[in-house]
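Below, a portion of the complex is reproduced, with chain positions unchanged.
A, B and C are the chain letters, set down in written order, and residue numbers restart from 1 in every chain.
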Amino acid sequence: DAGKQPRPDETCEAIETSDLCYDLVRVLGDDNKAHGPWDPKLDPDTLRTMLGHFAMVRAFDERMFRGQRQGKTSFYMKCTGEEATSISAAMALASDDMIFPSYRQQGILIARGYPLIEMINQIYSNKGDKLKGRQLPIMYSSREHSFFSISGNLATQTPQAVGWAMASAIKGDTRIAATWVGEGSTAEGDFHSACTFATVYNAPVILNVINNQWAISSFSGFAGAERTTFAARALGYGLAGLRVDGNDPLAVYAAEKWAADRARANAGPTLIEHFTYRAEGHSTSDDPSGYRSAQERDEWPLGDPVTRLKDHLIALGEWDEDRQAAMDLKCAEEVKAATKEAEKNGILGHGLHHPFRTMFQDVYENLPWHLEEQAAQAKREREIKWPGEEPWS
Amino acid sequence: ERRLNMIEAINEALDIKMTEDPDVIIMGEDVGYFGGVFRATAGLQEKHGKNRVFDTPISECGIIGAAVGMGAYGLRPVPEIQFADYIYPGLDQLISEAARLRYRSATDYIAPLTVRSPFGGGIFGGQTHSQSPEALFAHVAGLKTVIPSTPHDAKGLLIAAIEDNDPVIFFEPKRIYNAPFTGYYDKPVEPWKTHRDSVVPEGKYSIPLGKARIAQEGEALTVLVYGTMVHVAEAVCREKGIDAEIIDLRTIVPLDIEAIEASVEKTGKCLIVHEATRTAGFGAELSALVTERCFYHLEAPVERVTGFDTPYPHSLEWAYFPGPVRIGEAIDKLMSE
Amino acid sequence: PAASEASDASQTLSPAVRRAVLEHGVDPTTIKGTGKDGRLTKEDVIAAAKAKGDDPAPATSS
């Protein structure tokens, strides 16, 4: 049924999107061609760029996952199968639109050209890590790339995104905000605050709900999926809502673009449910065989988004398997090179981290006396433990 | 000399900052059109517009969460939480987000919020309009907690808080919004208009966060206190003719440890007073610090006078409140050592 | 641990008094306390030291 969903005008009344909340916007058909009013009509270069980001994030995930298994860091999370929900969506935004991500949107950083080595430095918590080794791996932040600091606390980013969007509106700025949240996390009160504030203030924001059908071991039913769709949450607040095949890169792009145009036109916020599937475990701490069958992944609901985009480009006559193989290889090599480079800055637990004194910095803008005293104590401890070793400051 | 009550002083501080800095915005339940249930924001929406002073949904989580986002944008939000008792739904956004944002993002983003909230009891508000939860905030690295005790300080501290680039919890002792309550609830209340600390200069001034005020110099014992209880402590010492050094802390994090040490080293005795429940209250931290830092100057155990470890009971409010008798007993005990 | 054989008074010396005792080199068991329950006060120790004709020591210890 690709191409069958109507596409209302971006500035329509929210209620006009009601049916779309129960449907599934699809563009790519079984014939690998784009169909219907949601076809974003992207040119082949853009599609190839998108495919390149897909390949890169997959290569990156593979290597980082292995790195964790090899003890180079404490933790990693893949986004396998969900690449389109971050990359294709981000490509539909302006590069300075503000992102309030959850933890599975590494694709956005890659799409925005954030250097791989910076990502790896963060994952290794090494001395090159811009976040000074303070955050769990993958909890990136980049102001330069309009990418908000990732929090370990689920859904807290959602009202923050709305607040940012409100601020942008107050200032007459044209930038909008977009946030990503897992379907499981929509149960948090923060998400409700976000929807309420978004609707009350008509904030220029996009609320992306990534329904990958799992929240660690819990099927999406525990967030309410057996009673209605997550897109239908939008109806409850009078927000515009869209439900999109999250494994259809063109559909994701089109939906996000629709919402971005709507927000920028001051026509209001949109909640988008991206229906997708978490193909891998929740994180390196997780073993999904304890709660779901191994076949589930093989059946890969909705199809692999990378394959679907590739096949589309091939169907357009703009791509072939050889180029794909070459690209995959190139990505793997780029990642490998970046990894090697980052490893020069150290890996977790091997001493090459930020200087100890940095631990006390940035708790406040200025160091209060009690942290000064504690820093002195930490320094003393260091000198006792490793006399004469690495400098404190 | 121009005298204001505490609400007027707070309103003036807000007005000054809003006028001076277009990035300051005010939000909260009933703060906009109506001007706040305690009138602290009265007139500000009319003057500064609905874009900058606005009512919010009843969601403390949303209020703080949105303010964090606004701060990340570059605004300087001053959210109001209508009563401190209602701050808990917003606590995660304060503790996990605002307090740690600068640190976790290595200064990519900051949260220059000033969260204003009336706190404390003595107004027959029952258990959900009387709490003093300052200790919870003091325990959270990254937050600053400010508590004024006079109109003069309220204005200067609030201006400093708004200008501060760290998230500040600004607790306003609602019992003394209109008059400096001394704890003698059965005696007439002196209005601010005749109180020395209600002289509030026009225009902008600020009082640095982390600097205590010596409310009264003395030699016999040191009293560490803040908010409403400053006035109660003063009244009791006056009544008893005790030559106490009364230190109004003003900011509990960061704390003015120098003032505390200097005083306790001089007096050798220390009394700590707060209205909050006792166990793990901020008085415990003060007591621990004094013992750690002034031990060999102590001539008597550090004493704490606090609210009891019960909810604030509506009809027995004055039995709960750490009033003159409780404070007097502790002073007697200290002075007899 | 506290010297369990010490006199009653030594068990009730406040830290400040103990410091005064050390600084002034007086024997606390020889002084009569004027504090609560006959406890020694810092003033008692200083008075005893004065009576002994000692120079008051500079308060710089600890």
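Just so we're on the same page, contacts are C-beta pairs under 8 Å (C-beta built on N, C-alpha and C of every residue); 3 or more make two chains touch, one makes a residue touch a chain.
Predicted, not measured: the structure shown is a model, and the values here were computed from it.
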What stoichiometry, expressed in the displayed chain labels, describes the complete complex in this file? A x2, B x2, C x1
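Just so we're on the same page, only the chains that are shown with their structure count from here on.
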Between chain C and chain B, distance of the C-alpha-averaged centres to the nearest whole Å: 40
Which integer distance in Å separates the CA centroid of chain A from that of chain C? 69
Give me the residues of chain C that touch two or more other chains. none
Chain A residues touching chain B in their complex are 98, 100, 130-132, 134-135, 139, 141-143, 148-149, 151-153, 156, 158-168, 170-171, 177, 189-190, 192-194, 196-197, 200, 362-365, 368-370
Chain C partner contacts - residues on chain B that touch it in the complex: 268, 295-300, 336-337
Contact residues on chain C for chain B in the complex? 14-19, 35-36, 39, 41-42, 61-62
